[in-house]
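Take this structure first; my questions come after.
Note that one protein chain is taken out, while the other chains of the complex remain in position.
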Amino acid sequence: MRPEPVAPPPQPGPEDAPLVSVRDLKTYYSIRGSFIDRLAGREAGIVRAVDGVSLDIRRGEVLGLVGESGSGKTTLGRTLLGLVRATGGSMQFEGQELTGRSESEWRDLRREIQVVFQDPHASLNPAMTIEQAVGHPLQIHRLMRSKEQIRARVIEVLEHCGLAPGADYLDKYPSDLSGGQKQRVVIARAIILNPVLLVADEPVSMLDMSVRAKILELMMALKRDLELTYLYITHDLATARFFCDRIAIMYLGKVVEIGPAEAIYADPKHPYTQALLHAIPEPDPERAVPRDLPRGEVPDAAMPPLGCPFHPRCPSAFEPCGWESRDLRELFESRWALAAGEPGVEEEQALVGDLDVLARPSSKVRLTAGRKAPEIVGLLDRIRAEDPAEPFWRGIERMEADELSVNIDFHEPHEPQLEQVGEVEVSCHLYDPTITQA
Amino acid sequence: MAATAARPVSPHGRARLIAVGRATKPIREARGVARGMLWAGALITLFFVLLAAFAPLISPYDFNQYKADGVRFAAQAHPSAAHLMGTTVLSTDVMSRVIYGAQTELKVVAIALVMAIAVGVPLGLLSGYFGGPLDRALVLFMDALFAFPYLLIAIVIAFLLSNSSIGGGILTAAIAITAAYVPLYFRVVRNHVVSLREEAYVDAARALGAKPRTIIRKYVFFNVVQNVPPIATLNAADAILLLAALGFLGYGIQPTQGAEWGYDINRAVSDASSGIWWTGLFPGLAIVLLVTGLTLVGEGLNETLNPVLRRRHFGRIEFPALGEEQSDD
Partner (left out) sequence: MTEPLLSIRHLRVYYGTSGDPVRAVDDVSLDIGEREVVGLVGESGCGKSTLGRGILGLLPYGARAVGEVNLDGQNLYELPPSAFRRFRGPQLGLIFQEPMTRLNPLMRISEHFSETLKQHEPKLSDGDIKRRSLETLGRMGIPPTRYEQYPHEFSGGMRQRIMIALALVLRPKVLVADEPTTSLDVIVEGQILALLADLKKNFGTALLLITHNLGIVAEACDRMAVMYAGKIVEEGPVRDVFREPAHPYTRELLRSTISLETKELHSIPGSPPNLIDPPPGCRFHPRCPNAMRVCAELVPIEQRLDERRRVLCWLHGPEQLVPSGGELPLEREAIGIADEA
């Protein structure tokens, strides 16, 4: 009754080749600017949603892709599924190249790579019954002809996903089901073709706590029974720990840390990973809300920070991390926010002038200040004295005032690369053996 | 559920029945003002539909008949027992012309709307789903058309067609009205499709490997087509007025082909100064009534089906006394 899997059985070999092999994958979006920009042919900006990601997914494993909004994890998943065109790089599935395929070339592969989306309420067509929705893949790929065969297979798969007796659900519409039941239907629809790889994008984050465990258990059981491989995309490190064999942490389109799950949880290396773990609210009343979280938020993906994108928030940042003009602006802004209402703030604001000159990213800053230039330097020295441990100061190579302006040169920015450190790979200057730290 | 395997009805057939049932549920549950509108409008419209359908049986005379048994009718006669609504200057019976007029109006408008929907909806679906240069061109074209008053477009088309091989008449009037309304259906459908295109279930369908044709048919069409009935009924009301206007201006139906209210009113203008009120009043009243009826149905549908406007009506909310829950219901 089950449709024949399309993929040939895996060749035995000294080392199993990975199921999916991603090399330097890039997916960029261009932003439509204002009308004038378009008229002039200027692009308003490029969002580098996936910016040079390389990783493998091994057969039979669960790889977690963890990140916050703007990390690119969802875009990476969608690129892998062919829902979004890759801009560059390569992805291979069982040796076949995926990039550059047309929509019709993707169709055959769709039998083997399936997806479960985040929102169970939106993933099902409100105008189709459960039988129609779950049976639709069989019809699309013409695997079964007779309606009775399709119905029987639909019932089988519904029951496998915990919706028993399956026949009771055939005539129902999505609006008749609860969130957890809908997600089971979505999973049933995804496995009815016996896929090899299942991309699950936040499959439980919209479900209640008491229901999450059931869906996760279902996914684990299916992995065993159907020998599935999972790409589990989430922002929730707690469920990821439970479910995943290996984990890749993403930040602004790049992988910053990747390795076996237990290694990452036991000894997180990248400061961002450490922050993520530290920030998760723990149901332990002895713990208070952490006060030492990194400041700021995930930056705008269209204009990422220079060097390492995490450096403006990183408590351990130092010289090569990519200090620039916007960090100086941030310094002033947070200072004035904290001291808002106190005397002196307005004078400082008047002294420094408009911060918009710092908006364009650059490692060289010029504050035109005329006669007030030495005063600004004095102000900066005072700020530094108040908190010498602030990483920003390590980024300044040279600061001097002349008659017209204050010139600040930051250290040259370097983008970190993934390096092997023990069991994991980390993309962070702290672990780069070629960089000596003061 | 043991009979499931033996059922002769296909799953899709059954699904459609269920779907129709669910779609009409809000209509059956309508209350208050919306319900009143629906019922009043439906009754009025039904009245005219019956008039149109059974015109030969109901009408005392033919629409062009000016004599009976060889005797010519009186011209411009007051309403009387023989001619309940009086006669025109050509000795035709006003009431017969009103009844046959209903036939003409509804026939033309039905043809026109069906054509407008048949052209506008598929174009809107394709344009909205595929986007790109086709979409941009169509939107530009349709928006330009939309900027013109309906009447103007209809007159231009009617004028052009009357001078061509098709000539004047029902088909011309229908095409003229179609041309005026195609942009409306195109816009509504296209905009809805564009917003649906981003929905997760459409994405999921792509991920399943469905072809665009399947996606449009199964995933997009049904969700979009729900918009059409309220628009079509309100549209019909507007179209009646448009046809009457065409007739009034002389671009509509030829007098030999059928009675038309707008045309009759045009003829009645000169009567009014002579104090002959019945030749203009009754066709005018007919137009007002039919348009009102259709509008009521359309607005009623809008109020019931449109989730934004729908005002649910509630049963009374009673708070039992605290502690009363102990008793079994």
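The letters A and B name the chains in turn, as written, and every chain counts its residues from 1.
Everything below uses one rule, namely that a contact is a pair of C-beta atoms (placed from the backbone, for glycine too) under 8 Å apart; a residue touches a chain by one contact, two chains touch by 3 or more.
As the structure is a computational prediction, the values presented were derived from the model and not from experiment.
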* Asked: Which residue among A:A17, A:A152 or A:V211 touches the omitted chain?
  -> A:V211
* Touching the absent chain in the whole complex: find that residue among A:R85, A:K147, A:H235 or A:R384. => A:H235
* Asked: From the list A:G45, A:P126, A:G162 or A:P315, which touches the chain that is not on show?
  -> A:G162
* In the full complex, which bits of chain A touch the chain not displayed? Write them out. => 68-69, 162-165, 168-169, 178-181, 207-214, 216-217, 235-239, 241-242, 265, 275-291, 293-295, 297-298, 300, 332-334, 336-341, 345, 349, 355
* **Interface with the undisplayed chain - residues on chain B** => 29, 311-315, 317-319, 322, 325-326, 328-329
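The rule is simple: only the chains that are shown with their structure count from here on.
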* Just how far, in Å, is the C-alpha centre of chain B from the one of chain A? -> 51
* To do: Flag every residue of chain A that touches chain B in the complex, lowest number first.
  => 81-83, 103, 106-108, 110-111, 114-115, 117-119, 122-129, 131-132, 135-137, 140-141, 147-148, 151, 165, 167-168, 170-171, 173, 186, 189
* To do: Mind listing the chain B positions that touch chain A in their complex?
  => 1, 4-5, 10-12, 14-15, 18-19, 22, 199-201, 203-212, 214, 218-219, 222-223
